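Remarks on the structure that follows.
The other protein chains are all here in position, but one chain of the complex has been omitted.
Take a look at chain A:
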Amino acid sequence: MSLLPPFLAPFFAARGWTLHPHQEEMLAGADAPALLLVAPTGGGKTLAGFLPTLAELGPHPAPGLHTLYISPLKALAADIRRNLRAPIEGAGLAIRVEDRTGDTGSHVRRRQRADPPHILLTTPESLALLLSYEDAPRIFAGLQRVIVDEIHALAESRRGDQLMLCLARLQRLAPGLRRVGLSATVEDPPALARFLAAHPGPCRVLMADPGPDPDIAMLETETPPPWAGGGGRHAIPEVLAEIRRHRTTLVFHNTRAQAELFFHALWLANEDDLPIGIHHGSLSREQRERVEAAMVAGELRAIVCTGSLDLGIDWGDVDLVIQVGAPKNVKRLVQRIGRANHRYNAPSKALLVPANRFEVVECLAALEAVRDHALDGEPRGPGPRDVLCQHILITAAAGPFAADALFAEVISAGPYAGLSRADFDACLDFVATGGYALRAYDRWQRIMLRGGLWQLRDPRTAQVIRMNIGTIIDTEVLKVRMRGRGGAPLGEIEEGFAATLTPGDTFLMAGQVVRYEGLHEMTVEVTRNPGRDPRVATFNGTKFATSTLLTHRILELFRQPGWPGLPRHTADWLALQRKVSRLPEADRLLVESFPHDGREHLCLYGFAGRNAQQTLGLLLTKRMEEERLSPLGFVATDYATLIWGLEAVTDPAPLFEAERLREGLESWLAGNAVMKRTFRNSAIIAGLIERTHMGRRRTGKQATFSSDILYDTLLRHDPGHLLLRITREEAERGLVDFGRIEEMLARTRGRVDCLRLDRVTPLAAPLFLEMGRVPVEGAGRQRLMEEQAAALMAAAGLS
């Protein structure tokens, strides 16, 4: 006997739909306080989430908000609204569904607060904003269900922590609230369930049938992948052939810049004029919507894309996924593969295109991991306190609150279940007084205790708090638009990249070559220009570290005497490295030292992932500075760190002593760029620094100063300050990732093999083409500055 409500049955029957077992289970468990559904893509997950809502609301629902749906993507909210229309209109239900995101107009937003729909589709940030209004208790009083879509993705960032704090608040406003989480395949479903549950309440996990194993292989190409670099352009002919052979292909890239380059090259080679689009997060909304609409209409044969298409929107007809570049992470690869064939119980088809020889090895390791059903994932840490500080501010914006009640609420959120009262009080004190050892602001507290309740000293600051809601901190970007009145917006580029442009330079944007004309009111103006040799804009693409699981599998591969599983070119390359130097081993640390291009270089193969290798670079350059080796900078990849400087390192072994490295971390954490970047993010989230809003930017900068100054000041005068503690914790598990350095030190146990060579080695070569070089501010840099100043003075005839 199906649990499908009778009023939906005719609609299902007309479509020939039957319920999947997990959809039945969701209906059966509708009264559970929390449910986590883990299902592969295409498993009818979203409908499973909404069926109980439709069942409860029925054909003639009473007014009031019943279900809140939260997704990480604005586009997904709009897409779900369209998809819900079919069953609601098809079954003749009088259910109102609306979305509310950053794109929703202010008129609609006001009306939604006064008269909420039955089902509201929104994002974590828009929910936090709603909760900051005084009328939040009225809006949410009757709320019955909340559906968190793509919860596996939200749980990977602070957005998930903020959302769980918001759910705790909702639970208080609507005590009968039931929670549903919808997740793709993850390695540890019970941990995700604890994240979602109203602590200490239960959360049952429903596992849908994972479906058949994917059909996945490495794409064979006539031209071997280049020795170094990325992009996968060598594979253009084979990729085009695959696109021709399939109905619709998604071509995934790891970075936006690579997607742009690849798309450009693909277009030049596209002699059949196959309709191919490009989609990534730095393109303007108009550009993306055009591609999405064409895709939905079945007009495109392929989309070159990035993680912007990892989630959500059901493209229906995709029958092939091509992953260009090493996948970095098996779990994400599996989720991406799931984008092909959104039909339940049909195998997904995917091809991997390694972009260079090293990635061939990584792709092979990833293929084997997928076949072995090995999923990677690092356990998530406790909820960060900068997010809690923002939550306290948001709570204060909504109205007076009691500290005890708020604490009880906060520890009912999964990520904050272990929060101590002392830590909570420290956050509260930070919000109120700044939390400084020097109690300078007792007269000017942001929130004051009056009659036992905390409230804003100046109610007008609620506006500022609302403007600063959210945990996503963008790098500074500039909008790009075609020159001329009403010129079309193309997207945005990083300021750092814009800074390198001079008028006349050409670069790739939205798949076309454009010429930089100038900067007008903080917008980069360009014209169309089919220039020969365009540069590639750099974008704020998240760089994921290759997972521990994958790096271990790569090191295992290195141990083989030969590599029959690898293409010849890559096997030969590894053999050459083994001949001129060595191959890295899991239980030894390989270090190469060689001169190149007038600088001394040190390359260490820690295989600890990008972030930890970056930290190693920071720690080692600091040690080298102490040893007067004048390091100038370094660059890190997932498997190695390359350091360059003015002096050769003859005896690197002392640099790698585990104890010294650990000690170094302590003193080093103080003054480096990674910490400053982390501090800035935490300071913005916690409300110490306001976000810069494009409208407020001026050319006169006297009133503007760097957050680095705040960091330096705080470090010198108040080293125990809450924000510095948060910064350190964040950095250690995020950008610093010292845990993986410890893991590397533990497996190598001081066994350092140092080789002095006369030139760049095969394995080190790719590092010279890596982006993201980090300069070292030390004696070497000072020497260079003085040399350059002397040259400038001499050129001007002033010396």
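Here, a residue touches a chain if its C-beta (ideal position, glycine included) is under 8 Å from a C-beta of that chain, and two chains touch if they have at least 3 such contacts; residues count from 1.
Just so we're on the same page, contacts and distances are computed from a predicted model.
Engineer: For the chain that is missing from this picture, which UniProt protein name fits: "Putative phosphoesterase", "Peptidoglycan-associated lipoprotein", "Imidazole glycerol phosphate synthase subunit HisF" or "3-methyl-2-oxobutanoate dehydrogenase (2-methylpropanoyl-transferring)"?
Structural biologist: According to UniProt, the chain not displayed is called "Putative phosphoesterase".
Engineer: Among A:A191, A:A374, A:A586 or A:L710, single out the residue that touches the unshown chain.
Structural biologist: In the complete complex, the chain left out is touched by residue A:L710.
Engineer: Please identify which residue in A:G434, A:G491, A:P584 or A:G645 touches the non-displayed chain.
Structural biologist: Per the contact definition at the top, the residue touching the missing chain is A:G434.
Engineer: Could you pull out which residues of chain A are in touch with the chain that's been left out?
Structural biologist: So the residues of chain A touching the missing chain come out as 433-434, 436, 438, 440-441, 443-444, 446, 457-458, 460-461, 464, 476, 478, 495-496, 498-502, 519, 524, 677, 680, 687-692, 696-710, 713-714, 716-718, 721, 775, 777, 781-782, 784-786, 788-789, 792-793, 795-796, 798.
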